[in-house]
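Of the protein chains in this complex, one is absent; all others appear in place.
Chain IDs A, B and C follow the sequence of writing; residue 1 opens each chain.
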Amino acid sequence: MGRGRMSHAQDQQLERLTFFSDAVFAIAITLLVIEIHVPHPEANTDEAWIQALVDLIPHFAGFILSFFVIGALWAAHHRIFGLLRHYDPSIVWPNLVLLMAVAFMPFSSSLMSTHSTERVPEMFYAFTLLMAGLIQHWVVKRALRAPFLRDDVTDDMIAMARRRSLAMPCMAVVAGVLAYWWPGPSNLPLVLTPVAVMLFARMRKAPPATVTS
Amino acid sequence: MGRGRMSHAQDQQLERLTFFSDAVFAIAITLLVIEIHVPHPEANTDEAWIQALVDLIPHFAGFILSFFVIGALWAAHHRIFGLLRHYDPSIVWPNLVLLMAVAFMPFSSSLMSTHSTERVPEMFYAFTLLMAGLIQHWVVKRALRAPFLRDDVTDDMIAMARRRSLAMPCMAVVAGVLAYWWPGPSNLPLVLTPVAVMLFARMRKAPPATVTS
Amino acid sequence: MGRGRMSHAQDQQLERLTFFSDAVFAIAITLLVIEIHVPHPEANTDEAWIQALVDLIPHFAGFILSFFVIGALWAAHHRIFGLLRHYDPSIVWPNLVLLMAVAFMPFSSSLMSTHSTERVPEMFYAFTLLMAGLIQHWVVKRALRAPFLRDDVTDDMIAMARRRSLAMPCMAVVAGVLAYWWPGPSNLPLVLTPVAVMLFARMRKAPPATVTS
Partner (left out) sequence: MGRGRMSHAQDQQLERLTFFSDAVFAIAITLLVIEIHVPHPEANTDEAWIQALVDLIPHFAGFILSFFVIGALWAAHHRIFGLLRHYDPSIVWPNLVLLMAVAFMPFSSSLMSTHSTERVPEMFYAFTLLMAGLIQHWVVKRALRAPFLRDDVTDDMIAMARRRSLAMPCMAVVAGVLAYWWPGPSNLPLVLTPVAVMLFARMRKAPPATVTS
């Protein structure tokens, strides 16, 4: 009884934690755009305007890339917390650390877009992704533990989630190393991160056969 | 049993997906205002101030227009996801692409307002609306599919939702073409987009007679 | 049956509408701060710094005032939508118009704070509050209608809510008229708006005796 009531209250707390996390993800992902500034070409000809928009392409590309990176982090968070039934209060602070890495992304994304062929900004961007990915892996390991999981969550699903959370740190290392020689194009592997995550997501659906309690 | 539990968890996931989407819509729609900058007229006379505010009218008009455009996209999203009972994980990424188009709007809206009589910025704005509209049409088609719908959703309602989601892309094409000759006034057809959507909304209520399972 | 299912779906839609509204209120209220810019005094002495902070007092005062104005609008929205049981789809667009007025506040608040003794900016601020208040009164009248109300909502409560929603427009008119002669201090009556709303809130609790329907 006291148990049931406690659980219900804990459910609400879990909901509020995921809610707060969603809000931070949503704000960080939407703030990416405010780093793209409206151009003011000197001549008001069509050619000058088209050139001004062409000059913004690195910013557009950076916006799209970082949108999908934060989107992938959110989708992973969404999936992981969807496996939880109860609320482990000790997850609050690791989760805040993850949100801090996400909230920092508008800065590192803007740094990378503004100086899209410089070695240090590109490596710094890859480094922040590496940190975000590793923190997420840590949160996954902390969150997906026995007493807090939904009944239908199998060991396979947990192992899958852990492995999958290593996709982004790996891609970030590749991008960071490539940035030493080819800053700019070095970000191309990151484009594949969501694809990698989706591939894993597909793989996940396969084994819903054995259900452990 | 396992089924029911699964469904319940999926409902929560659907709720979280719509929640995250709502947050991105809300942030993008509210960020529109930060592109309107406070004027600092040289003279502090009433006349100079009134002139300064009159000079801002294109920005006010752009704010109102883009507010209703994003509002219409949100209202459509609200209505479409309200027809779903279950959660199709494969909708996550198309939905993120739609949110990216929405999150980009504060930039294209600011570009359009700042250069309200230039051909290229106006056409660029119309182009981003076209993209947002087409992506939404794609999401509607992907989301409104058999096993995920509520029991009381009829085929008519689905057909209606699909047709309705073509209203904005059509208006965007009209505005984009007009912008070639009359940049600025070319946006007037867009003002009618919410009206068109509302008309469709009225039409929808008519046939709740036959209910398919 | 079909009825019950419909109602449940409508409840979710109502929840999502209030949620989206809450998010817009929350973003607008938090964006107020980004108009206060960090000062860079020429001398790095304590005196120069204290002077720099003293110079910001109009901005701090404007932040606090607008925070309570948006807070009062939110509290009213919170209370009004708390009286609803069902979801009237026709409220979506009036509600969006109200949210537009709220989302516009960071601009008019910044205009008012930056030029805190100029007649036109102060009157413009009062005018935007008047518009926001009147739109809210319109939303209250549209929302609080028979088939959508909770069973325990009395006619008295509706009449109260309508009357209460006139408090802010009245205060805005007073502030706007005063701003003609005393721009700046003219905003003082607005400080009393939340107090007025709270007074009405106290009055409301009195008659929960007779329950209609």
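Note that a residue touches a chain if its C-beta (ideal position, glycine included) is under 8 Å from a C-beta of that chain, and two chains touch if they have at least 3 such contacts.
Nothing here was measured: the structure is a model prediction, and the numbers come from that model.
Judged over the whole assembly, touch between the missing chain and the shown ones holds for A, C.
When the full complex is taken into account, the listed residue touching the unshown chain is A:Phe20, out of A:Phe20, A:Phe60 or A:Trp138. The chain not displayed touches subunit C at residues 15, 18-19, 22-23, 25-27, 29-34, 36, 38-40, 44, 46, 49-50, 53, 63-64, 67-68, 71, 74-75, 78, 82, 150-152, 194, 198, 201, 211. Annotation for subunit A: contacts to the undisplayed chain at residues 2, 5-6, 9, 12-13, 16-17, 19-20, 23-24, 27-28, 31, 34-35, 89, 92-93, 96, 99-100, 103-104, 106-107, 110-111, 114-115, 118-121, 124.
FYI, only the chains that are shown with their structure count from here on.
With centres computed from Cα atoms alone, the innermost chain of the structure is B.
Within subunit C, the positions touching two or more other chains are listed as 23.
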